[in-house]
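What you see is the complex with one protein chain gone and the rest in place.
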Amino acid sequence: MAEHAWILAAVPGIAFIVMAALGRNLPRQGDWLAVLCATSIFGLFFAVLANFLNLGGGAWPVLNSIEWTAIGDFKLNMGIAVDPITIVMLAVITTVALMVNIFSVGYMKGEPRYWWYFAVLQLFVASMLMLVLADNLLLLYVAWELVGLSSFLLIGHYWERRSAVEAAKKAFITTRVGDVGLLIGIILFWEATGTFNILDIIHYVEEGAIGDTRLFVTMMFILLGAMGKSAQLPFHVWLPDAMEGPTPVSALIHAATMVVAGVYLVARLLPVFEAAGALDVVLVIGLLTALFSGVVAFAQTDIKKVLAYSTVSQLGFMFVALGAGYASAGMFHLFTHAFFKALLFLGAGSVIIGTHHHQEMGQLGGLWRKMPITAGTFLIGSLALAGLFPLAGFWSKDEILHAVEGQGTFFFFLISIAAIMTAFYTARLFVRTFLGKPQDEEIASHTRETGPVMTLPLVFLAFMSIVAGFFIFHDFGSAFGFPGGFSEFVFLHYPHAFHVDWGLVGLSTALFVIGTFGGAWFYWNGRLDRSTVMAEWQPKVYEMVQRKFYFDDLYQFLIDRVVLGFSYLVSWFDRFAVNDTGVDGSATMTGYAGFLLKHLQTGRVPNYAMAIAAGVVALTLISLAVGS
Amino acid sequence: MDTAQGYVLVTALALPLLAAGVLLFVPGSQKMMARYFSAVIGAILLGLSVYVFLAYQAGGDVLQMQLRWAWIENVGFLGENGISLHLGVDGISALLTLLTGVVAFAGTLIAWKLEYRAKDFFILFWILIAGVYGTFFALDLFFFFFFYELAVVPLYMLIGIWGSTRKEYGAMKLTLMLVGGSVGIWIGIFAVVHEAGLGTFDLPTLWEAGQNGLISAETQKIIFPFFAVGCGVLAGLWPLHTWSPDGHMSAPTSVSMVHAGVLMKLGAFGIIRLGIQILPEGAEFWMPALLVLGTIGALYGAIAALTQRDFKLISGYSSVSHMGYVLIGLATLHEVGVSGAALQMFSHGVMTALVFLLIGALYDQAHTRDLSDFGGVAKVMPLWVIAYVVAGLANVGLPGLSGFTAEFHIFVGAFRTYPVFGGLAILAAAIAAAYMLRMFGVVFFGPLNPRWKDLKDLSPLETISAALLILSMLAMGLWWSPFTDRLANTVTSLPGVIS
Amino acid sequence: MRDFTLFIPEFIAISGAIAILAAELIWPKIRKDYLAYATAAGALGWLIAAIPYIGDTAGDFEGVLLTDDFTTYFRILAAGIVMAIALISAHYMRDRTSTAGEYYGLLLVAGTGMVLMAASRELLTAYMSLELLSFSLYILVGYFKRDRLSNEASLKYILLGAFSSAMLLYGISLIYGVTGTTSYEGIAEALAAREGGTDAATVVGIMLIVAGVGFKVSAAPFHMWAPDAYQGAPLPITAFLSTASKAAGFALILRLFTGALVVDAVEWRAVIAALAAITMTAGNLLAIQQTNLKRLVAYSSIGQVGYMLVAIAAIGYGDAATAESASSALLLHIVGYTVSTLALFTALTAHYNRTGDDSIAGLRGLAETQPFLALVITASLFSFAGLPFFAGFATKLLLFQASTTEGLLWLVGLAAANSFVSLYYYLMVMRQMYLFDPPEGQTRFRPSPLLGALAGLLLLGVLFIGVYPQPAFEATDRAASALFEVSASGLIRLP
Partner (left out) sequence: MVPMENYLVLSGIIFSLGVYGVLARRNAVLVLMSVELMLNAVSLNFVAFSAYLDPDKATGIIFAVFVIAVAAAEVGLALAIVIRLFRNRSTANVDEAATMRW
């Protein structure tokens, strides 16, 4: 089964075609088909997993490819490669996709283009699965673009809203800039090695087939693509805006799966990054992103925006882990983060539905009474995010701290700050939304707990958020068929058995406590006076944070003034210089020459005779000049 | 078998001419008759084109389905086979034949709703199509030029009579620029035939002459620019592209479709047929220049398209940009790059034909093409928007659609030979995303402008045409090998093309 | 040997001319279009009589005239032109004049002059033939003697014609002085036997001859009479001027230059090349500015002369083979050009007979009122521009290709560029016909069956030559090889 894992991608692909073609005419607009599809790939995943584990480490990675195209010496194969990283990604994608599909049935009820939503969701799942299954960078790029497209379509689902359209556009174009880098990087790899196959490339690089500088440049381009997709600084601007899309989409695409594609890519090519000496760049970018978005998350008031910046920040954590050379740590955080962040987003979705489309924290508060299940699961998710022992987030963050330990105290200090901030804004989010008194009685009076279609996925994900961390343990792993636990399973090349480092656990817990209780104390019971302290004390700083350090404004300025300005210039040049002067001008000149010339034709015989006589003289002169 | 297949080519060539001849005698008032008749002809041509493409054997000889009818020989300066109706296809022309069939059929259906002098329109239309087929099939320099001109000239009347916005200016400029370009080709032909000194216009003979040193390297370097610029005008070579925005703005829908879809490809095709194949050394010498111009065109078109307010201007500039890719692909003289150029010709052909179809469908109802007049059109014209989005995504090179297949090959070729230009070309693709999405955002989405609440979606005929074109895009995007396999032998056999 | 049977066709033509003159004297009330038909019949007889001479052995008449395939080619051309012009004139002249006998008679005489120009192998004979044609044309151009324009045209034509023929004669006298003979063969031998380099007398003599014949074919700067004469002349005569007169000029040039002056090619080839360049450029640039159709055609035909002169220059630049193939292609182009011009004027006459308007704007909306005429006009204009399917495409391409020789590529390029410029003003005419609606009150009409049929026939000719030029090319090739059998290219004097 493992060598036929492509079926996983094919099933939702076919579902997309069927739903896009028939969609509206199917019973219930085909949502059952979507859930059925998600369930079946969830089931199929276990078939793949079982087969994969049965084959055993000697048979990994499981390969299957066909010749795709050939022009002269240029040959291209397409296929899949299943190795532990892929398996992890498959687990994340199929699980979250199932939950989101189920949740969406409740969330999207009565929304416009219900069928289309589910259809595109299947397209996304198909592309995402293809992305992680691809054995070569080209297919990966294809899938990479297709997930971008699905993301574009889903963000822009409510296209009657101008802001949704703008957000979709922004997401597509921003990631596209990164994709340009990725494509360049991919082609540069081909240029150097003559293949797109990932394993071959790694093999070549380890043999030293690519020169240092060249490899570094290539990896920078690849990294550009990863940064774009994973919303790393300075490409992060699209992700918060992407919250314009339906909330389940945010859970699936903008928290659990698509945005981690960059992390996946870097983890996949980690040996190459290492060989290129590019890991430090990854580390620094990750760290900056983690800190930056942690800060910005403080000043956000929209639940989803907070979660979005939190996602950016956590993606930064993953990059930090990768940058430190610990692929397993990064992948592990990816794994756990997928569950609790999906949980949080779906929880936010549940809040939005329960309160009839209110998501400003300032209008909420005290929801736990009205929505106990949502609140409970949200709490679990928050604690996992903040890193409470022994929830999933604790273990993965612990791994990251462990990884950074080797990079020097300075980095360790910064990442600890980031961890505190995580706990802090998470506490703020939970406290202001669910605890205290309702800020708006009107909203509170209408609030209802959502139905089981939506709460069941929350419960499941909450369960996962609790237990997912234990996969790190040897014994836990053995029970599921992969001895050595997550770390060893994921990265064969970098065996790294997990040991609980109690010192680190203590520190980690301390960070959690500082952050969480700090945040809770600060925002408890809607004590807004304290939360506005910063705004009063340092209004400029506060404004800077709230305006996201002016990144969006800067980009807007660059686009409006520089890019579009240049475009106006080019258009003007094209009209005036090339067309009117160059093309029309030469036509006019020709006509004008005729106009001048025609005045020689005076209509008078003597003038005509003069022309003849002069002609004879001129011809004679020409002849004498040329002939002699 | 080969000759028998050659008759397929003759049929595809003669059929549109016959159609024009027959229509000449149909009374102008019999519009429906002209339409049905043209639709049938279009369908047959589509069938023949598909046949030519499929029957072209991927692993076989480069030139297939050859047929030679003596025409003018052993007279004056002409020797044996002086001028002969020598037809045949190679991989590139087989692909472009398919493109012609698809676009011509779609164009015929779109011209259905034309009321004013419908019969005359179809006459000229079929003459144009015959010219296109002829150029792709011709293996004789004389007939190549014959059909090349034949394809260009009817445009004057097609645009001048049935056009819109500043139609006379657009028509005159377009015709003059294109014919002006063909002057370059003409001069090149004189020089080549004279230099080869074989008294023949037969292209394979001349190719051999060019490759065997009968035409000296120095001479080749002098002649090549004439071919390159001459064909380049039609291919939208910067800075001789300005007929494209104006011409497209003026042209009626189906003419725009055929023109941007197929005709611009004649130019690039000419650069291969005449430039690269007859003058390999000249080509090698001049290709860097062509590369620079192509890259400028690709970027320039994309950047200029960013701020246009007229649908057709966006497409016009985007065509300049995409034809820039074609030139980049050719200029790499690398087997993958040149294949990419051929693929891009097809891809851009169907994509741009679809775009013009859709613009026409909107303009016919709205009578404006200003982007800012619209908004939220997706509400009333969902099919239209879906088709446009597909076309737009092909335009920005989204994988799964033909644009990516083509551009990927071009980029690969460019990186092997001129990495910096390859990078710039990819950048242009990113800009393409910006202008396309900008248009999507402004026109399709957002709140519906109540002025447009009565807009009608695509008619059945338009839907069929659009579906056909989308199908072509998907076919190339999803399954490369039928296309690349047919190109492989041809491309590797081109002189001077490296691997 | 005086073998008068060599000129039976011309005897028929002259007899026809006399018969027509006599007929009108005897029956002054005779319907004038009958005279036209009689002329056409005479020309047809002339043409039929010429057919047996095709491929016949060359017949020499006292060393002054030669009937070979070259002569026969021009015979058939002349007879064809006269026949077509007579038919075009039939209604036109019937409506406008009471005496047409001289008109039709002179057409035949002029045609005979043209043939004799092609047949001449001696300067005096050539000159006399030239004047035979010219005198006929002077009268024909001024045939509407009360029409101010017609009169002005013929005045200009005759004064400048006399002036230029004086030049020509002075040139001939100088050549005679240098060589002591007027026969082409003798001149060639004498020039080849001459010792030393350039001598001014020969050069000046040749240049004066170039001016004389240049005037005849209206090469710039000797072209200035042409637009005025074309505009003032009766419409069919404009057609005659732009076909017969030019063809005759080139017949004389080809005979003279290949038979005698080719020996001194180094003296004149650059001059002819320059003349060609100036002619085509001036013709085309000036044509852009025109508003009158006849003037437009005049300038356009000047442009065409420029193209034709390229072939003459190629005779000077190339080797014997090139010279022969260039001549052959030139003769082919002359056929294509002639047929196209006749088609154009047939259609224009049909249009003019109805509207009496010879301005370009007068064609407005013709595609609506008379699509067939519009089609014929389009075909002939496109033929001039060298667009595919029409005669001009093939003939011009072959002409330029055959003329491509070392040192002349620039001229060929210029010719190609000029032919592009010409497209602009042809399109301007097209624009009137196709892009605009007809003026108020203009309704659909039918051309007379005669003109319609003639136009259709000529249109077929234009298409035939354009699509399948092989038969015509073979014929011109025979003519050219006959020409080169008596050429002096073996005696070429190297610089």
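Order of writing sets the labels: A, B and C. Residues in every chain begin at 1.
Assume contacts are C-beta pairs under 8 Å (C-beta built on N, C-alpha and C of every residue); 3 or more make two chains touch, one makes a residue touch a chain.
All values derive from a computational prediction rather than experimental measurement.
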**Item:** Interface partners of the hidden chain - shown chains only, full complex considered
**Value:** A, C
**Request:** Taking the full complex into account, find the residue in C:I48, C:A166 or C:A361 that is in contact with the omitted chain.
**Result:** C:A166
**Message:** Of the residues C:N151, C:T198 or C:T355, I need the one that contacts the missing chain.
**Reply:** C:N151
**Asked** Among C:S15, C:T97, C:T181 or C:T355, which residue is in contact with the omitted chain in the full complex?
**Response** C:T181
**Fill in**
Missing-chain contact, candidates C:L25, C:I48 or C:L124, resolves to C:L124
**Per the touch definition above, residue among C:P9, C:G214 or C:P227 touching the missing chain** = C:P227
**Item:** chain C residues that touch the omitted chain in the full complex
**Value:** 123-124, 127-128, 131, 135, 138-139, 142, 145-146, 148-149, 151-156, 158-159, 162-163, 166-167, 169-170, 172-174, 176-177, 180-182, 227-228, 231-232, 289, 295
**Asked** If the missing chain were put back, which residues of chain A would it touch?
**Response** 598-599, 601-606, 609-610, 613
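Keep in mind that, in the parts below, only the chains that are shown with their structure count from here on.
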**Prompt:** Taking each chain's centre as the mean of its Cα atoms, which chain lies farthest from chain A?
**Reply:** C
**Complete:** Distance in whole angstrom between the CA centres of chain A and chain B is 37
**Prompt:** Quick one: chain B and chain C, Cα centre-to-centre, how many Å?
**Reply:** 42
**Chain centre separation in whole Å, for chain C relative to chain A (CA means)** = 78
**Asked** Which positions in chain A touch two or more other chains at once?
**Response** 587
**Message:** Quick check: what residues of chain B touch more than one other chain, meaning two or more?
**Reply:** 176
**Fill in**
Residue positions on chain B within touch of chain C in the complex are 71-73, 75-77, 131, 142, 145-147, 149-150, 153, 156-157, 160-161, 168, 172, 175-176, 179-180, 182-183, 186-187, 189-191, 193-194
**Fill in**
The residues of chain B that touch chain A in their complex are 173, 176-177, 239, 242-243, 245-246, 300, 303-308, 335-336, 339, 376, 378-379, 393, 396, 398-400, 404, 408-409, 411-412, 415-416, 419, 422-423, 426-427, 429-430, 433-434, 437-438, 440-441, 444-448, 480-481, 484-485, 487-488, 491-492, 499
**Request:** Could you please specify the touching residues of chain C with respect to chain A in the complex?
**Result:** 155-156, 159-160, 163-164, 167, 197-198, 200, 203-204, 206-208, 210-211, 214-215, 220-222, 224-225, 227-228, 266-268, 270-271, 274-275, 282, 285-289, 421, 424, 495
